[in-house]
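Moving on, here comes chain A:
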Amino acid sequence: MGDAIVGVVANPLSGRDIRRLVTHASVFPTAEKASMIQRMLTAFGAVGVHRVLLSTDLGGISAAVFRALGRRGAHGADARWPEVEFLDGQPIRQTAQDTVDAVRRMVAAGARVIVCLGGDGTARVTASAAGEVPMLALSTGTNNVFPAVREATTAGLAAGLVATGAVPADRATARAKLLEVWVGDRAETALVDVAACTERHVGTRALWEPATLTQLFCAFAEPDAIGLSSILGQLSPVGRRDPHGVTARLVPGAPRQVLAPIAPGLVVPVGVSEIAQMRPGAVHEVDASAGVIAVDGERELTFEPGERPLVRLRADGPRCVDVQAVLAASAGLGLLLREHGGGST
Partner candidate 1 sequence: MTDTIERRALSREQLLSAYRMMRAIREFEERVHREFATGEIPGFVHLYAGEEASAVGVCLDLGERDTIASTHRGHGHCIAKGVDVGEMMAEIYGRRTGSCHGKGGSMHIADLSKGMLGANGIVGGGPPLICGTALAAKIRGTGGVSVAFFGDGGSNQGTTLESMNLACVWNLPAVFIAENNGYAETTASAWSVAADNIADRAAGFGMPGVIVDGFDFFAVHEAASEAIARARGGGGPTLIEMKFTRYYGHFEGDQQTYRADEVERARAELDCLRRFAARVTETGELARADLDAVDADVATMIDKAVDDAKAAPLPGEADLLTDVYVRY
Partner candidate 2 sequence: MARSITYREALNEALTQEMARDESVIVMGEDNAGGAGAPGEDDAWGGVLGVTKGLYHRFPGRVLDTPISESAFIGAAIGAATAGLRPVAELMFVDFMGVCFDQIYNQAAKFRYMFGGKAVTPVVIRTMYGAGLRAAAQHSQCLYPLFTHIPGLKVVLPATPYDAKGLLTQAIRDNDPVMFFEHKALYDLAGPVPEESYALPFGEANVVREGGDVTIVTLGRMVHTSLEAAERLAADGVQCEVVDLRTTSPLDEDTVLESAEATGRVVVVDEAHPRCSIATDISALVAQKAFGALQAPVEMVTAPHTPVPFSGPLEDLYIPDAQRIVNAVKTVTGWTR
């Protein structure tokens, strides 16, 4: 079967954009991201992961883990960590491309699970590069829908159990839906939502003004979500496992207004009309004349008059580790039971 390898990619730039200013979005310390990785390394070691591939960054996360590695063993009985390899040698651009490059290298090196730390953007980019390798997205911040808000140690146990094959993939993972959007030959994917916005430029990427939104497409819309999908989550909820998605027009003066938590600390009325289901494979048009398409809450694709953005729901999104299912299976299989006095693996 080969070595049990896990890839971990962490985004140092998540959680530092304009949402700290225009909403009450949280500030997630770099030190905490590094600490999450260390907690996962302990969990990986406990369940027999052989090797961990870590992304490198200029934001202090990999540096902090590197320092922690250097200090290990200095005071005796540390828990066993797997072998840690830092993926360096490639230029760091401090853009999403760094995440794509890191994940591709992890996949090529045989990683069996990719863990990503960041927000919706990080998860989206990771998904675009992970291929068939299951991913586990951990949230570092408040403004996220797709990644789980989950303690890193237990997430590490689950990822490790999947990487070692102790929990079979069919019980451990579920396939997420995916939204595809394209303008001519420029394409993007989203894991949660695609929105058409009347802003002309990508700018700071964030969206926080409902008056600029004209159309919304959601792969899923949970009633307890934060962000744009909450608009439809209250009106026409769609679960992550439901086969379809949901779309609507957003019209400021519409008779039906939803009070939606579209950003942390920001609960605003949004006018909604023409709600419709999205069937997998069906192509929907964005019929604004010009503006920017936002994917998972971040402006990404500009379009000019004459260009018509198209959106499609797909059922074949990334395979995602279901932490609860893994650890429940582990309980059922007694995977974490040890004989007293017997050493750990």
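The candidate set was assembled so that all candidates are chains of the complex that A comes from, given by their letters.
Here is the rule we go by: contacts are C-beta pairs under 8 Å (C-beta built on N, C-alpha and C of every residue); 3 or more make two chains touch, one makes a residue touch a chain; residues count from 1.
What you see is a predicted model; the values in this text were computed from it and never measured.
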Pick the one that touches chain A in this complex: which of 1 or 2 is it? 1
Mind listing the chain A positions that touch candidate 1 in their complex? 12-13, 16-18, 20-22, 27, 29-30, 58-60, 94, 199-205, 209-212, 268, 290, 302, 304-305
